[in-house]
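A single protein chain has been omitted; all remaining protein chains appear in their positions.
Up next, chain A:
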Amino acid sequence: MAQMTMIQAITDALRTELKNDENVLVFGEDVGKNGGVFRATENLQKEFGEDRVFDTPLAESGIGGIAIGLGLQGFRPVPEIQFFGFLFEVMDSVAGQMSRMRYRSGGRYHSPITIRSPFGGGVHTPEMHADSLEGLMAQTPGLKVVIPSSPYDAKGLLISSIRDNDPVIFLEHMKLYRSFREDVPEEEYTIPLGVAAVKREGKDLSIITYGAMVQESIKAAEELEKEGHSVEVIDLRTISPLDIDTIIASVEKTGRAIVVQEAQKQAGIAANVVAEINDRAILSLDAPVLRVTAADTVFAFSQAEPVWLPNYKDVMETAKKVLNF
C-alpha cells in the first residue's frame, strides 16, 4: 500500500497498463515530455518511449480520429482530451463514430478506447474547462461513462476501463486530483465497471451521487447523523450503465432518496436515476425522490462558483425536505 492522491493513482494505473499490454498507447495535447497539464502522465514517455506516449497536434477531433484508426489497427488507445469542455470539438468521433463501431460493423471492428478527461468546478478555471457534460455521454448508446471519486477507485476503474474492449469515457474531477490521499495498492487490481459503491451505510435516506458530490454528500451525511438521521451514501462510480441493483436495494431499505450531481438540473444523469427508482421501487417510497443540482445556467463565471456549485449544505437542505416530507 502507498498513500496516493487521485492523480498519482491515475498515473499508476496508466503505468500498469502500459507495462501490461504493448498495444496501450497514451496520447494527447502535452501528455508526452510535459507529462500532462496536471502531471497525470508524468514520466511515462521517459519510461515507455515516444512510440507509446506521444504528443499530438492541437486538434481534439483529430485526436478522436486517430484513436479510432489506431483501434482499427489493433492498438488500445488511451487518448486525453485536455479539458472535457473541449468535447464538442470531438463529439462526432466520440458519439458519432467510436461508440457505434462495433454495432455498425456487426462486430467486425471495435473501439477499445479509453478517453481520459478532466472536468469539474471549484478550482476557478477559465471558461469551458469545468463543465459537467457527462449527461451527453450517458445518453449515447455504445459508451460507458466512469467517474471516480477517490484514488483507490480511480486506479481500479481506470485499469478496468483500459482493458474494456469497448469505448469508455473516464472523467476525472479536477478538484479531486489532489484534495486527499488514501491507501492504494501498488499492485494491479480492477474494479468492475457498472458497479456502485456504498460509501456510507444508513437506514433513513439514500443519497445517490458521483464525482465531487460524493465528498459533499458524505459531509452532509455526517452532519445529518449529528441530528439523528442515518444516511446511506452511494457513489455510482459508473454513471452509464447505472448499477440499478445497488440503487434499488438501498431505496427499498431506506424508503427515501435524493440524487446529487454537480451538473445543471437539465443535464447530468440525476433525472435518469429518479426515473429508474420510480419505475422499480415506487411502492417502497415514503417521499418523492428529489434532486440536488446546479441551476440551469451556463457554468458559472469563476468568481461565482461558490454560490453556484451545489455543496453539502444544499445536500442537507434537500435531504431534510425528503426526511420531513
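Keep this in mind: a residue touches a chain if its C-beta (ideal position, glycine included) is under 8 Å from a C-beta of that chain, and two chains touch if they have at least 3 such contacts; residues count from 1.
One rule holds in what follows: contacts and distances are computed from a predicted model.
Entry comment: the absent subunit's protein name, as recorded by UniProt, is "Pyruvate dehydrogenase E1 component subunit alpha", drawn from "(2Fe-2S)-binding protein", "Protocatechuate 3,4-dioxygenase subunit beta", "Sulfurtransferase TusB" or "Pyruvate dehydrogenase E1 component subunit alpha". Touching the chain that is not shown, out of A:Ile68, A:Leu157, A:Val231 or A:Val292: A:Ile68 (per the contact rule at the top).
Only one residue from A:Pro126, A:Pro241 or A:Pro306 touches the chain missing from this view: A:Pro241.
The omitted chain makes contact with chain A at the following residues, 51, 56-57, 59, 61-62, 64-75, 92-93, 96-97, 102-110, 141-142, 144, 164-166, 194, 241-245.
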